[in-house]
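Yeah, one chain of the complex is gone here, protein chain that is, but the others are all in their spots.
Entry: subunit A
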Amino acid sequence: MKKLLLATAFAAIAGVASAQDAIKIGTEGAYEPYNYIDQATGKLVGFEIELGGELCKRANLTCEFVQNDWDSIIPNLQSGNYDAIMAGMSITDERKKVITFSDNYTPPSKSSYMAASADANTGEGAVISAQTGTIQAGYIAEQAGNTLLEFATPDETVAAVKNGEADAVFADKDYLVPIAGDSGGALVMLDKDVALGGGIGIGLRQSDTELKAKFDGAIQAMKADGSLNALIEKYFGPESEKF
């Protein structure tokens, strides 16, 4: 009887494993250059889309990216609408209570402030905009004297600075630098980098240990042969932090 049960269990696990060969990856599609909609073709593109494709190839998985609102990106992973999250999601202890993460695929990233002028106030009494449910929003909320202004999309956090609603926006530096560069001086990066979180990783269900092992293996292989660094440099420039 025990043997029979064991055999069934193995069969079940094997069944899950083979079907997992086709998986879905959830992403936000509004966070340049991590993941965004290509303006000309309407397809999802960006650092994480290319990285995800490469990781899946190495792990022998067929992956498909699906778009999901940032707000509900974790609940939809939990309810099985997709099997992994690659959406610039930093590894934090708070998120680890709910989901699990693969090894990080970017080094702990720098967050930074962007404001309308270089002498903008970010200390006592400053209003800082950040995206809801991000590591940056959590950081601002903890700063005494700062007022946190939350928005559902990254784009709105920048718009809040432009129209004077917020003194500065606090987000991933890699996201803000191209925007500041484009603004023709209207928006400037403040020289106040903060290192937050444990880098960006793939968010996974806690029960998917096998999938985690596959992704971890693929990420380690890409770190070892330098291809991950090459990809980071391609999307974030030569000055970006690498492994």
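Operating definition for what follows: a contact is a pair of C-beta atoms (placed from the backbone, for glycine too) under 8 Å apart; a residue touches a chain by one contact, two chains touch by 3 or more; residues count from 1.
Quick note on the criterion: contacts and distances are computed from a predicted model.
Asks: Looking at UniProt, which of "histidine kinase", "Sigma-70 family RNA polymerase sigma factor", "4Fe-4S dicluster domain-containing protein" or "ABC transporter permease" names the chain that isn't shown?
Replies: The chain we cannot see is recorded in UniProt as "ABC transporter permease".
Asks: Where the complex has a chain not shown, which of A:G145, A:G181 or A:G226 is the residue touching it?
Replies: Here the residue in touch with the unshown chain is A:G181.
Asks: Contact with the hidden chain only, please: which subunit A residues?
Replies: Touch set of subunit A with respect to the missing chain: 8-9, 11-12, 15-16, 19-20, 22-24, 29-30, 32-33, 36-43, 45-46, 67-69, 72, 75, 78-81, 98, 153, 155, 158-159, 162, 178-179, 181-182, 205-207.
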